[in-house]
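My questions all concern the structure below.
Every protein chain of the complex appears in place save one, which is left out.
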């Protein structure tokens, strides 16, 4: 197994995609000359030229809509929105066009579009650059939402997304760009399935993205206490892979969802609601959630860290679930 | 008790507000000369003049942001966004500014702003004019969200919202504009509390807006079967009045949430998750949800009606909860 | 209209159009009018619901411009698009069935009046978020350009859309990236009840377009020959230069914005004046008659034919069926989900 970083894996995946599919091209702010705000597309302009690596003006709404239109025209655009915090400017296009046009036209329109968006806190970028809105956006029918947590997924999810005939939002985890990991020996990944990263029998941790590592850490801690936690990386936030989730909870009878989004109305709520709906009688304890505090993300390091799910808060919630803190 | 329509009640509430608070003014598309797209502000221009009834260009993002700025400057603007479907264009302003500035500035900024937005389906306006996104928007910290279901609330909620020092989104139910109802003999309403519209002991229906009437109808049907359903009108979607919800569920041991939003990631998910978290051991059955189908709203009447919560689907879900359909 | 002016108009018709063409355009204008009147009628009978926006008074624009396109050139329009759909070759049957909410409609009855789509005619809506389709049109233009398929996209919108940020961003990107898109602004001076001077600080829309260095021209939207001349030039320019172009057609909506509109914002006199003096079909008939290009019999024939077409469309729509709900649950995503 090869070692690589999350950033490099994303870069390589992007490179391969552009190389293998001549209908693809990358557009977004500073994807070209600057090399991508997180350096994922560094060197691409030199490699693929201006025709396929297109720096845009600061116009999130329209370059996203332009991607939708180009996809309708048979291309396979890859749009980059620097961070999800700016994606609200494009949310009309994503929702009312990308997510709607196929159905509204009676199934005539196809939109093979990928939108790459970075997400997440932990880098002290404060309240207009730090939120995790992928769960929030997963309310929208007509789009898929995926987010890689591992370098392998970082490497191959984009290719799978580009092959998917639907609009796919791929959320890159800003906190993981520098993470090193082992690239598994695969050539592609299936973006429809969640993945059990660690098997366990006493409690199911359901999570995705950067929180995966905190859950794994918490699970390790729990092993010391002879508690066996299962850790599920959702990978796809819309649609949700419910069979994998339900199989796990049916086995462990306890579920804890860890979600970096603001708690109220987060993806964690949907998952909790579904677990209760679909395997209520299997549950030995209420489904619990560890989410971000419902405040605009503060800048100060300590405050930011306290606002986010942490290994310690996961552990605490797990113990509550196991011992019935109620 | 006086009879009035929901539209007239909103109109009268707006009139009183403008009359009593000289810092208020109304801005939005066609609020003036056209009389408001739903005729709520009909006659206001003639009454209050151009200074206070301001027709805007089609610029949702900026006239909303302008409202925020004017509120920061000490005014009490009332912004109207025609429907929530267009509100995505203003969601950056609502989230990154209205919901964020106070906290991010260390508590210095105050934004006494009200945004009126119409919402909901049932009028065959299809996929770009029919959605219910108030639940979706209730993910945002730093704002309040309310929605009147009764003519009394339609009459007095705006005044309460204007008096509130926070940004408040008031969602008007498009399906109810023509509804007649009895105006209660009050002079103000408290926008922080849910309201039990019908007491019951066997199951709690938790809902708001136009679905309230479907729930009441279903409850009436259930009476015939000797089942006593309690119906709660949430009134405030953010923050949620959890004490009222939990008191009810603790009494009935069964909960059914009816929400016209798309099911996944709807407000109903949050409420279901919280009920499970906070009174899991009181539940005799899983918390169930009746929501809209996860499709862009179709135009054809029959399809539209089938996509939305209906008395029949509420009844069916209630029976499932009561008899344990699992 | 002064008689001097009229002569010029007729001169221009002779310059720009053959008799056949001129008559075809008249016939199409009549068809559009009949379609719109039939729609209004069906609305009042409760067969059509939701919002219904009519094109009465604006017919020359769609009737003249759309036939100049290649069939595969992609059209993007607003909710006020029945006329454009008809001109792009969608049958009245398909349009009417759509408005009736029947599965036989081009969008399976899911879209209704505001969302007519027919990709076999390269007709991309029927879009009801004002200015939300501009980015789609420039994206399509980019796809055309990259695929070197010699197609252009054409995007219609009202003058109200110009205030939206999407207009600004789209014009800029279209010019920056040299995208082959023809923007057609149907300036009917009102956005619902908001008059142009309350929606734009600069009411000269050509100046606005030029501020992006986009080529721009204004035409009288009731003058068929002028529209044809300008639109042909514009289409040729877009296709050959691979650059955007902005065409403003000044017009007037002779009817309400939609069936919900009580028109508080303009006087009855104003509307009556326009109806009486500037109904574009009456004007055009008068011009062609002066030229001796049509006679009353032919016009009557056209009207009858158009009426028959619309009656047939209504029968067709009436006989249609509602989509099965299970089927309507499809097409959200492709594949299982």
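Here are some notes:
Each chain gets a letter, A, B and C, in the order it is written, and its residues are counted from 1.
The definition used in the following text is that a contact is a pair of C-beta atoms (placed from the backbone, for glycine too) under 8 Å apart; a residue touches a chain by one contact, two chains touch by 3 or more.
Since this is a predicted model, take the numbers as computed values, not measurements.
Looking at the complex as a whole, the chain kept out of the display touches A, B, C. The omitted chain makes contact with just one of the residues B:28, B:142, B:181 or B:298: B:142. For the chain missing from the display, the contacting residue among B:57, B:135 or B:200 is B:57, taking the whole complex into account. Within the full complex, the residue among A:35, A:107, A:120 or A:209 touching the omitted chain is A:35.
Touch with the chain that is not drawn comes from one residue among C:9, C:48, C:163 or C:313, which is C:163. One of A:120, A:200 or A:298 touches the chain omitted from the figure, and that residue is A:298. On the side of chain A, touch with the chain left out of the figure occurs at residues 29-30, 32-35, 37, 42, 55-62, 85-86, 89, 123-129, 293-296, 298-303, 306-307. With the whole complex as reference, residues 25, 51, 54, 56-57, 59, 61-75, 77, 92-93, 96-97, 101-110, 141-144, 164-166, 192, 239 of chain B touch the missing chain. By the touch rule set out above, chain C reaches the unshown chain at residues 163-169, 171-172, 175-176, 198-202, 207-208, 210-214.
The criterion applied here is as follows: only the chains that are shown with their structure count from here on.
With chains reduced to the mean position of their C-alpha atoms, the one farthest from chain C is A. Centre-to-centre separation between chain A and chain C, using Cα means, comes to 42 Å. If each chain is reduced to the centroid of its CA atoms, chain B and chain C end up 36 Å from each other. Shown for chain B are the residues in touch with two or more other chains, namely 61, 85-86, 89, 126-128, 294-296.
Contact with two or more other chains is made by residues 109-111, 115, 127, 129, 132, 165, 332 of chain C.
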